[in-house]
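The complex appears here without one of its protein chains, the remainder shown in place.
Our next item is subunit A:
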Amino acid sequence: MSTENTLEHKTAKADFDGKQEYTITVYAENRIGLLNRIAIIFSKRKINIESLNTSPSEIDGIHRFNIVIQESYEVVRKLARQIEKQIEVLKVYFNTNDEIIWQELALYKVSTDEIAEKVTVERLLRQYGASAVVIRKDYTVFAVTGHREETDALVKALEPYELIEFVRSARVAIIKDSSGFHEKLKEFEAFEPGEELVENEFLDKGEKIFTM
């Protein structure tokens, strides 16, 4: 998908009924139990969460959730509203893959003997942009950051060389159009929020869906 002319692209998507990958970004207070409150919004509708990451955000005390699901635009829009309705949630955004920059981290544990013996492995790792995190006599751990396909490809490639253990992190994503949350937060702290916080995207014909 093209990243050009994103506004027009977004408007068109409003009519798009098919499922695709969406990354939902949630800014929220760091409160015990909130993860459950958010998770049940998905499970209530029998929607599987493909990937979920919680982390601090650029602002002290405000947490950021990245949730990846496969759904249609309509469903994701409704989910986002339901999440934003939760008391401790400040703001929710949802984006398609072309609107975000995202990475996942994968770790691979392989037998050191195997790699030492087979010169091809070293080339393999270089080819996949992997780095060695730990090298011990018995095993070596490599790390790769990238998109799903990249980390998956290395799993495939390592299979013949005794891949002992493999793990991949949840997705972390940054929204391309975002200018950060600092300014917004000031408004949230104010009693009378500005219009940005109460934007009515449906009435604005979809133009203000991604306001960051």
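Keep this in mind: a residue touches a chain if its C-beta (ideal position, glycine included) is under 8 Å from a C-beta of that chain, and two chains touch if they have at least 3 such contacts; residues count from 1.
Everything below uses one rule, namely that contacts and distances are computed from a predicted model.
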Listed names "Two-component system, chemotaxis family, response regulator CheY", "Acetolactate synthase", "ABC transporter ATP-binding protein" or "Fe-S cluster assembly protein SufD", matching UniProt entry of the absent chain: "Acetolactate synthase"
Residue of A:K85, A:H147 or A:H182 touching the missing chain in the full complex: A:K85
Selected from A:N30, A:T145 or A:S169 as touching the chain missing from the view: A:N30
Absent-chain interface as seen on subunit A, which is shown: 28-33, 36-37, 40, 44, 61, 77-78, 81-82, 84-85, 87-90, 185, 188-189, 191-193, 195, 197-198, 200, 202-203
